[in-house]
Structure formats: C-alpha cells, structure tokens
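Missing here: one protein chain of the complex. Every other protein chain is in place.
Each chain gets a letter, A and B, in the order it is written, and its residues are counted from 1.
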Amino acid sequence: MLENKAQLRLVKGDEATHEPYTIAMGPQHPATHGVLKLDLELDGETVLECKPTVGFLHRGVEKLAENLSYAQTLPLTDRLDYIASMANNVAYSIAVEKLLDIEVPLRAKYIRTMVMEMARLTGHLLWLATHALDIGAMTVFLYCFREREILLDMFEEICGARLTTSYTCIGGVRQDVTGHFLESLYDFTEDFPSKIKEYETLIDKNRIWLKRTQDVGIVSAEDAVSLGLTGPTLRGSGVDYDVRKHMPYDAYPYVKFEVPIGSKGDVYDRYRCRMEEMHQSNSIIRQCIEALPTGPIRAADAPDLVMPYGIQKKVAADATFSSGIIKLVKDSERYIEGDVYVAAEVPKGELGFYFVSDGKGVPYRMHIRSPSYIHIGALSFLCKGQMVADVIAIIGSVDVVLGECDR
Amino acid sequence: MRIKYDTKKKLAEQIFLLEILKGLWLTLRRLFSRSVTIQYPKERKELFPGFRGKHALIRDPETNQAKCVACMRCSSVCPARCISIRYSVDEKTRARKVDSYEINALRCIFCGYCEEVCPVNAIVLTEDYEYSDYTRQPFHFDMERLLKNWDEFLEKNNLEPDKYLNPFLRPRGLPLGELPAGKRIDVPEEWTYEGQVIWKDGKAVSAKEAASN
Partner (left out) sequence: MELLWILIKIVIVFAVVMLHVMYATYFERKVIGHMQVRMGPMRVGPHGILQPIADGLKLFFKEDIIPAEADKKVFYAAPLICLISALSAVAVLPFFEGFAIANINIGLLYIFAMSSLASYGVVLAGWSANSKYSFLGGLRSSAQVISYEIAMGLSLVGVMMLSGSLNLTDIVHAQMNSPYKIYLIPQIIGFFVFVVAMFAETNRTPFDLPEAESELVAGYCTEYSGMRFALFFMAEYIGMIVMSCLAVTCFLGGWSGPFDVPGIPFFWFLLKAYFFIFLYYWVRATLPRYRYDQLMALGWKVLIPLALFNIVLTGTIKSLFG
C-alpha cells in the first residue's frame, strides 16, 4: 500500500507530493494583536491560503445594549476599541444624539474633538509601537509608549480612568476640562512633532524597514473600496475618504486639517498615512485648545443618566416614587422611532452605530459597524501569496483590535 | 493631500549605512538619558482626583453612618447591575432606612455613574486601586465593608473627611441649577460653570478673568 503510494507520487510527480503545510497562527500568538486566529496554508514560507477566525473575544455588546438604556451602553463602548476608547465614546454619543435629535453645545463639541484626536494619537501610537515590534524594531515600541503614557495621564485627569474612559455623555461630556489639562496638552502638542521625528529616525528610511514594508500587501484603490476598508488602511491606497471631512461631526467643520492619502497601497503607504495623520491630529488638538469657547458642556435637553427622557419631571415631583426605574426606562415611549446610522472616524477607520428604535428607552437593535471586523475580512485577500513574515507586517498595517472586531 | 516621500538613497548613504548610523546614534544618546519608568511598589504615581478605584460609602461625620437615602438611582443606573440595595420604609414618616447595601466589585466596570448620579454624595469611587486578593469573597462589599473602605482610604492618604474632593461629587462645569442640593458642595473655582477655563495668549485662564481683562 505504502509502496504504491510512493510510486504514485513518483509517477505523478510534483502535484501528488505537494501538500500544503498548515499552521494555526493564534489565537495565542505574540503578533496577532490579541486573539485573532489565522489558519495559514503554507508552501515553504509562502502563504497559499489565509483564513481568519474571529470571535474569541465575543462579549455580546450588541445584545447587551438591547437591555440597557442608551446611557448605560456608553461604558460598554469603552470595551470595543480599548486602545482609543474616547473615540468610541464620541462615536456612540453622536449616534444617540442623532436619534434623540439633541444639539450639543459648542464647548462640548470642541472638547470632544480634542479628546477624539487625543484618542487617535493613542491609537496610532500603539499601532506604530506594535507594528514596529512585529517587524523587530523593539525600541520604537517603548518610545511610543512613552508618549502614549502622557496622553493616558491626561485622560485620567479629565475623566478618572486611563483606558475605560466613558468620558462623553449623551448630549455633551461628563466633566469640563481643567486649566492644568489644557496646559499640559498644549505642551504635549508642542513637543510631539519632535517625538515623531525620533520614531522616524529609527525606521522611516531604514533599509530593513523599507524592505519589509514596501511592495508588501498591496491593495489597489478599487479592491480597497470593494473590501470595505476604511480609515488609513483605505487612504493608504489613495482613496480620499474620511468621515471627519466628508460627513463632519462635532467641531471638525471648524478646524483646518488635511487628509493624507497614499498612492501605492502597500504597507509602507499605510504607515506613512498614519504618521502624517499624527501630525494632523496634533494640529487639530492645538486648534481646538486655542478656539475653545465658553458655555455649557451638556445640552439642556440631554437625558438624565437615570431617568429617561420626558418622565424626569414627573418622577421628581413624585416623592413617593420608590422603585422600578429600569422598568420605566424600558417602557417610556418618548424616544423617536426609526432607524439611524451614524459613523465617526476612529483611529481604525469608520466606526458606525446603527440603531433601530421602537420608541422605547432601550434600542430595539443596535449594530456596530466595526472597522476591525471588516479589515480582518480583508486579511485573506491581502496575505495570499505573501510570506509568513509579511503576514505579520500586514496584520500590523491594517491595524486591528479584536475587542472591536468581536465586540 | 497626497503624501510624498522619497526613499531612494544616494550612493554614499547606501554604502555607509547612514540611516542606520543615525538610528544607532539616537539609541546611544537615549542610553544616557533619564528613564521614564518608575519603580512601582517603591514609588507610586500620584493619581488625579476622581480616579475611579475602590468603592466606598462616605461616612457622614454627624451620624457616623452612610449618607445613603435609598433612592435607588445608583443601582438603577449601574450598567453592570452590581449594586443591590434593600430598604424598609417607616410607616409613619415614610422615611427610608437602608437595610443592606451591597456592591459586587468583580462585576463593576468602574464607569462612575453611581457616584455621579448620587444626589447626596453617599457613594464614591476612591483613588485606591490596590485591593487584590486570593478569593472572591472580599470583593463582595457590604455596608460595613464600604464604610470601612472609606475610613481606610482616608487613613491611607491622611485626608480630612470633609476635605475630600472628587470631580464626580460635583461634576466640573455644570451650572449650579442643574445639580441636586446634595451635590452643591464647595469646589475650586475652576470646577464651577462660571470659572470654566479657556485658552488665551498661550495659557489657560478662567473665562471670567478673560472677560474682565
């Protein structure tokens, strides 16, 4: 039997002897950025097939939201893209505000834009750190964390937490900024461009870095659009699409910034895009600080955290009100009925919230369009025909966070 | 804005590995610079007021008990549903008496909603973040435990009970009229609605000051 098999191989030659070498990269692997699992089929070191498996970090945020009031779901959005949770908070808030038709005061808008760009910096810094570490430049990792630490400290100052910020509320922000915060943030923005230069000294023109990133994981503009890529991953391919520019929200219409786009769509272009975006974010933060207006930080018609819309006064008047607020939240038919989809540009791409509301205090259905999930879908397209080491570089360059992907 | 970059190297750069030498020079300089890390258990970072850490019930100096009035706002706003309160109502005065107040700290997601909605500033998330243990039981905080947390927190940080301030006890930048009576406590001017800061001539100043100049 065995002999026959061996003969068969000899007769048929290459085809019969050739079987792919399958390797399970993840869910516990140092370079898959969390619990992503890639089933790779290899021919030597070349990837024939790459099948991503997701869901290891599924917590059912969308289903949980159906049982929580709109305000209660907000802290859960911290846990989507836990690297830049401020951005998720803002994205969620503007979606709910659209549903409830609330106009946010100007000061809150500026503060939100400021923290959103800070979140973009934290997100991009962590991306650069891990991307460089995957490719082997260990030092960039720690230099990036040095600056990220400063930003996280500032988050701590304004909202009391470093990662799970829950800073915004529906109709504004929960806490005003302080003078110390503004001053340290302004100092940071003055210092930051020189730090970016420091990272670039180590990798930007480095021949090894260029060899590892240029002409690797190329995705053309057409493919990028049809794969549904967003954010810097899309812009690296040369498609000019940025939610901040094309569907502006918060204070983005009032600040000047450019949307960097690449041309070739390889790993290096995506890297350059994000580096340039850090410069732009830095300038947006400065503009926001300088133009910060006075005024309220929460809209007057913003719903109370506990009491749902409309019944607030009734409940306050009723001194004997004892229990069952949750029931009231669920049953209060004060919310607008209908569907709403609102997207915001988070560091990873376009984070969209889709609500179906039946007028109750809780959403009938919430869907999160998370960029990471869609970017992971593109991995099998991007990795085909590349080498194992390139798979790592590509995962790094599309910048995925599994908390957001699996939600 | 299309990004322009030129990664072609000149012959001299190519041969003498200039960009690598630049990188080496940077790391060598950093070898002699101060490190940014701190040696954690020996030195600790100073936290900003309002860091959301271990739960505590503020002990009322007058009654020596918790301030809680069993309004149930915290337990109903809690997204993780980790607060459970039981109370009884006095038949005559219709006043409520808290029978038990329990927080399951292992369920808590530290959003700070409870301390923000509390109308009498009874519950607070203190700036204490070191309370790990080997079993689950110590994380089921009951009333005594929560009050003890407060005492321990004050003792640990050498704080006067009435001097403690936390931005969640009175959210910064909210007008006085929007706050319940229990939350209208004295705060630094910067935290009030009137004293909110703006940026002027390279530094942060309070809006009132900026207007008067």
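Following the convention adopted for this analysis, a contact is a pair of C-beta atoms (placed from the backbone, for glycine too) under 8 Å apart; a residue touches a chain by one contact, two chains touch by 3 or more.
Since the structure is predicted, the reported quantities are computational estimates derived from the model, not experimental observations.
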### Task
For the chain that's not shown, point to the residue among A:134, A:176 or A:345 touching it.
A:134
#### Entry: Residue in contact with the excluded chain [from A:48, A:163 or A:389]
A:389
### Message
Even though one chain is hidden, which residues of chain B still touch it in the full complex?
### Response
20, 23-24, 26-28, 30-37, 39
### Residues of chain A (touch criterion as defined above) contacting the omitted chain
21-23, 29-31, 45, 132-139, 141-143, 146, 202-203, 206, 208-209, 211-212, 387-390, 392
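In this text, only the chains that are shown with their structure count from here on.
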### Message
From the mean C-alpha coordinate of chain A to that of chain B, what's the distance rounded to whole Å?
### Response
24
### Query
Where on chain B is chain A touching in the complex?
1-3, 5, 7, 9, 17, 19-20, 22-23, 26-27, 30, 36, 47-48, 50-52, 72-73, 76-79, 89, 94, 109-113, 116-117, 125, 167-168, 171-175, 178, 190-191, 193, 196-199, 202-207
### Query
Residues of chain A touching chain B in their complex?
68, 71-76, 78, 107, 139, 146, 149, 153, 156-157, 159-161, 164, 166, 174-180, 182-183, 186, 198, 201-203, 205-207, 210, 214, 238, 258-263, 268-269, 272-273, 276, 289-294, 296-298, 304-306, 320, 322-323, 325-326, 329
